[in-house]
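Below: one structure in structure tokens.
A single protein chain has been omitted from the complex, and every remaining protein chain is retained in its original position.
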Amino acid sequence: MHMTKPKPKPSTTGRSAVAVDGDIKAGNLRRLRRIEGQVQGLQRMIEADRYCPDILSQVASVEEALRGVSRELMRNHLKHCARKALRGDVAQGDAAIEEILAVWTRHAR
Amino acid sequence: MHMTKPKPKPSTTGRSAVAVDGDIKAGNLRRLRRIEGQVQGLQRMIEADRYCPDILSQVASVEEALRGVSRELMRNHLKHCARKALRGDVAQGDAAIEEILAVWTRHAR
Amino acid sequence: MHMTKPKPKPSTTGRSAVAVDGDIKAGNLRRLRRIEGQVQGLQRMIEADRYCPDILSQVASVEEALRGVSRELMRNHLKHCARKALRGDVAQGDAAIEEILAVWTRHAR
Partner (left out) sequence: MHMTKPKPKPSTTGRSAVAVDGDIKAGNLRRLRRIEGQVQGLQRMIEADRYCPDILSQVASVEEALRGVSRELMRNHLKHCARKALRGDVAQGDAAIEEILAVWTRHAR
């Protein structure tokens, strides 16, 4: 498992991760490329007026695959960003906890 | 709202819908094209080592958009396939109900 | 499987089901009594300052049990109320479909 320290990229706006595990990153890119293919497949199924329960079954598969992506993102976040913040001072730790809970609220069923 | 009767397509395998509302179909294709773009955006965020909670927020948006697709697929299924089956004999109706419940079980949280 | 025709109960306000399968009703009452016990158990775990992941695991079990209740309620609804409405005129059928979709939206993840 190697880790890549994100380097500032001039063309990228938005916050960066503290660190990203190379294997988590590679796994998520692989998952998302497969998901992209599944979403294209869903479009073909709809174009072809396929049977709705069959399409719904494929949608559920995409959702399961996305849950895999979320879990690995949360793993990386806890291992690097959250761990670093929770080892810092109380205010930093509390802010990190509130942020995890906001993610939880959006993803918990 | 116009309805398209699916015609047999030689290259398409799999069961067909009884009927598909043109507006549901167009809406779902529009949603899925946007979802495809979002999934590509997720890949770019991961490539750029973006902050995990920001990526997780985008994943949640994709999941919400997929729920819109599922709801419209269920709407079409109920309007056409399920309605037809439930107006048929008891065995047909029962089979249609079991099928809806199988979809429910896979999608209910 | 026997079916009970709900009789008007003077003390009950609110709409009634078209019909309720006796076995679905008995199964749901059994599930809910067990869920009530689990919810009491959760209170005891919290009183005893039990380890949070252990309590969270119990909460997930309650949620799974509630999904069983929901699925059986949907089964009864489709078998009786929705089937009757979908065999009626178009306006009745459309109203029944919208109602099922509203339930779906609230329960689909």
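Going by the order they are written in, the chains are A, B and C; count residues from 1 in each one.
The rule is simple: a residue touches a chain if its C-beta (ideal position, glycine included) is under 8 Å from a C-beta of that chain, and two chains touch if they have at least 3 such contacts.
The structure displayed is predicted, hence computed values, not measured ones.
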item	value
Residues in chain A touching the chain absent from view	67, 70-71, 74-75, 78-79, 82-83, 86-87, 93-94, 97, 100-101, 104-105, 107-109
Contact footprint on chain C, counting only the chain that is left out	4, 6, 9, 12, 14-17, 20, 25, 28-29, 32-33, 35-36, 39-40, 42-43, 45-57, 59-60, 62-63, 66, 69-70, 73-74, 76-77, 81, 99-100, 102-103, 106-107, 109
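The rule is short, and it goes like this: only the chains that are shown with their structure count from here on.
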item	value
Inter-chain centre distance, chain A versus chain C - centres from mean C-alpha coordinates, in Å	33
Centre distance in Å when chain B and chain C are each reduced to the mean of their C-alpha atoms	24
Distance between the centres, which are taken as Cα means, of chain B and chain A, whole angstrom	22
For chain C, residues that touch 2 or more chains besides their own	109
